[in-house]
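Note that one protein chain of the assembly has been removed; the remaining protein chains are unaltered in position.
For reference, chains read A, B, C, D and E in written order, and residue numbers begin at 1 within each chain.
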Amino acid sequence: MSLTENELLELLKLPTGNICDANDKCGNMDPAIKPVDPKTKMAGPAYTVRCQPGDNITIHKAIYEAPKGSVLVVDAHSYIGAGPFGEIMAIASQKRGLAGLVIDGACRDASEIEELGFPVFSRAINPGGTVKESVGETDLVIQCGGVVVRPGDIVVGDRDGVVVIPREKARTVLEKAKAIADREAQVTEMLLQGKTILEIYQFEKLKG
Amino acid sequence: MSLTENELLELLKLPTGNICDANDKCGNMDPAIKPVDPKTKMAGPAYTVRCQPGDNITIHKAIYEAPKGSVLVVDAHSYIGAGPFGEIMAIASQKRGLAGLVIDGACRDASEIEELGFPVFSRAINPGGTVKESVGETDLVIQCGGVVVRPGDIVVGDRDGVVVIPREKARTVLEKAKAIADREAQVTEMLLQGKTILEIYQFEKLKG
Amino acid sequence: MSLTENELLELLKLPTGNICDANDKCGNMDPAIKPVDPKTKMAGPAYTVRCQPGDNITIHKAIYEAPKGSVLVVDAHSYIGAGPFGEIMAIASQKRGLAGLVIDGACRDASEIEELGFPVFSRAINPGGTVKESVGETDLVIQCGGVVVRPGDIVVGDRDGVVVIPREKARTVLEKAKAIADREAQVTEMLLQGKTILEIYQFEKLKG
Amino acid sequence: MSLTENELLELLKLPTGNICDANDKCGNMDPAIKPVDPKTKMAGPAYTVRCQPGDNITIHKAIYEAPKGSVLVVDAHSYIGAGPFGEIMAIASQKRGLAGLVIDGACRDASEIEELGFPVFSRAINPGGTVKESVGETDLVIQCGGVVVRPGDIVVGDRDGVVVIPREKARTVLEKAKAIADREAQVTEMLLQGKTILEIYQFEKLKG
Amino acid sequence: MSLTENELLELLKLPTGNICDANDKCGNMDPAIKPVDPKTKMAGPAYTVRCQPGDNITIHKAIYEAPKGSVLVVDAHSYIGAGPFGEIMAIASQKRGLAGLVIDGACRDASEIEELGFPVFSRAINPGGTVKESVGETDLVIQCGGVVVRPGDIVVGDRDGVVVIPREKARTVLEKAKAIADREAQVTEMLLQGKTILEIYQFEKLKG
Partner (left out) sequence: MSLTENELLELLKLPTGNICDANDKCGNMDPAIKPVDPKTKMAGPAYTVRCQPGDNITIHKAIYEAPKGSVLVVDAHSYIGAGPFGEIMAIASQKRGLAGLVIDGACRDASEIEELGFPVFSRAINPGGTVKESVGETDLVIQCGGVVVRPGDIVVGDRDGVVVIPREKARTVLEKAKAIADREAQVTEMLLQGKTILEIYQFEKLKG
């Protein structure tokens, strides 16, 4: 039950905050994983990678395995002492039609990546070089940024961070997120008209 | 002995570096607490909050308790796994006339907050959702970013970070900070005219 | 075997990623050490400093000892609780013709430093004040950001971070980095023409 | 395909290092998660819990849901500002016949837990109190210490840390780990007889 | 309203977990601050110190200012690159009749401190040397380990960590902590007799 292209476009218009709330308040990655360019937005099904720290050969492999529209999600063991993803790979990923990349690790060539407009989320930026020795695994269940990611789960990223939606709940989460966004627009309207949050939400806990 | 509105405006024109020096070189928070928008500036008396990690009900409460012009200072136990302050609350805070918010924790809706122009300083940005269950405390002595904050202490924030001035010293610190800024303008002038820092400051320690 | 001014200009045109690769994939600092202004670029021989945490007198001294064109590299023991380098010192450094500063510690006056256009790389930004008591050492072998730095080693910084090239290998590294950049331009060209990385690099490891 | 009691006893006799190697060199948690008592050993199928940070009601619930012999694996969002597991709960867990507990968070009552002999692995020890408000989820796929844990996966812990074996590979991993341990005993024997590791392993990479 | 010697002895018999619960679940320090010797227990009124990082002259001063029975609580700005408290100072502290020391920073001479039996809680152990230049402040409100500490607040430490009780609530907290400990003894008894926590606590939240 993957999302259609139109549904992914709808997701892209919603803030990750609303999406996370709709997703049972789960699936948000460690906030150390941030977009290279804060104006970045991306959404797509995960294609997962687990590689040795400081070794990027598996990412090269995954770029050519992942279906068009995928977000590569790479567990590089939180190692930030080198940058296994850079300009060349960003160009290759764009050529392949990938939707973006999240790495629990570092990237490099931040300026070039920003100029290309390819969405990259990483734990750090590091010009450090990597080796190409140990071929890791792709298309498996991994953790990335403290979140479980399965192939095909929907990955959404914006300035606030990255949220992972279980594939089987993706459509439901999209609908709930739209409803939350609508409700928030109403709440905003009411606030601007002079109502208070306390009146609007009627918090039980704050009453006598 | 709170500051007048004019005095707060004077504080806003001074860099936090000068203010911190005038404040016995103290009161600067952990530098992990940063403005959402680096162009942000804010100054005002603290209204303090201590809440359970991952629970934002107490912040909702505080928005409506804090006097106009206050800076909300929230001890969220340094928890950054969720973002208990976002767009809706920023709008409500603006409506209430609050001067800004500092949270030892995370916020979300960074782009929206930046667009609103409401000053927010946080340890991280995280789209993660929060619960609204445990009502914490407000208007008490707390720590935030490794600094003791008492209700009414003056909180100043700019791109460099956040500095807390004990309320009873606020006027003295303002005067000292202005004097330091004046002195630094003179030093800058002398540097541009070709003098060296060593000549200007005559460091005892650097002499034979 | 220091680099000529022309060679330093050539280095400035290369991304630190290529330089690091040419430098035996070494010399890249901890990615927590970042430019105050992401548009910053700098290159020059290191003039090294080791100072007590929270004490900036040795940096003042070094500004006037370092040869024109130097990059000050300061081991402040990774202490980020105060900002021992700010606007006044940036102006003094510019007046002295220094090429930039890297500090394993914090700086302050970020906005002013950005406006001056003086390249500063630091672990954090903190308005906290420092003392001027303990005179440390200059012109010695230090570590900074997890990298060994000797006086005269070539220090290059850009948005991706800081790389240190051993002085005796500087010319070789420059030549190799240029060759790598040329090769990467060719690879980019081939990618744009439709070739894949796998075809271009013919990874042995990815073959059956 | 769960392991029998005898197989679990066999696992307990093997160091987690050998088990991890047999487990495709995967499944080892963040080393910040350590045993309260370094003499601790435990092995059993996971019963998983995800709870709000600083709230332990879900752990109470899980103690009574988990099958006898289970290891409770708790994702408390890495929050270490309070200790949601302590003496009372350790006694209850022992009474229920649980095999141990791993928490991506903190515990308290370390001395009492050590005296009881109940195996507890945690990211920290903190006497801080928790609330009992938000009921989280149990018996679901979680992350703990940067590792994906599914209900029924086999969790093994000793002084070196915690390793998680996918349930469907558990028997194979046990067999491989025993083979590795046997091989290591032979290698040890050869080393003591004067052979070198280089001779024994004949590293291809170290040859010309 | 300081505690009597007998009351301090009563506190020493209670686990810090119970004390923290009685203290409105507050006052527990960052768990990185740990006893040098896990068998350590201490309780006494705080005598507070704020010193420059890497400089221990203020601690020397405080040892001779603090009243007999005090716990020295030192804000060393979380700096752990040197150890400003060691064997000589532990002997001096014992001679002066101090009850212990907590430092938001490092200590050294861990083996000697353990042998002396003087209670020391620190963020790290580091043999690094300190200077004796900048005299800081004593007997003021500080933060230590993320907790506000005022002179005379009661500081309790055991293996689980350090808890700070506001001086004016100390007697009440002691009484509540004893009641909690009594209640926990009853709960333990009930658990051993076969009751479950769910029966004993009758959690509202866990009911339909």
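The rule is short, and it goes like this: a residue touches a chain if its C-beta (ideal position, glycine included) is under 8 Å from a C-beta of that chain, and two chains touch if they have at least 3 such contacts.
Because the structure is a prediction, the values reported are computed rather than measured.
The chain we do not see here touches A, C, D, E in the full complex. In the complete complex, the hidden chain is touched by one of E:M29, E:V49, E:L72 or E:M89, namely E:M89.
Note on the undisplayed chain: of the listed residues E:C26, E:V73, E:I125 or E:A177, the one touching it is E:I125.
Looking at chain C, the residues touching the absent chain are 26, 50, 77-78, 141-143, 146-148.
Against the chain not displayed here, chain E makes contact via residues 57, 60-61, 63-64, 80-83, 86-89, 91-92, 95, 106, 108-112, 124-135.
The missing chain lies against chain A, touching residues 52-55, 77-79, 81-82, 131, 133-134.
The criterion applied here is as follows: only the chains that are shown with their structure count from here on.
With contact taken as defined at the outset, chain B and chain D are each touched by A, E. Chain E has its Cα centroid 42 Å from the Cα centroid of chain A.
Within chain B, contacts with two or more other chains are made by residues 26, 77-78, 81-82, 131, 133-134.
By the document's touch criterion, interfaces exist between A-B, A-C, A-D, B-C, B-D, B-E, C-E, D-E.
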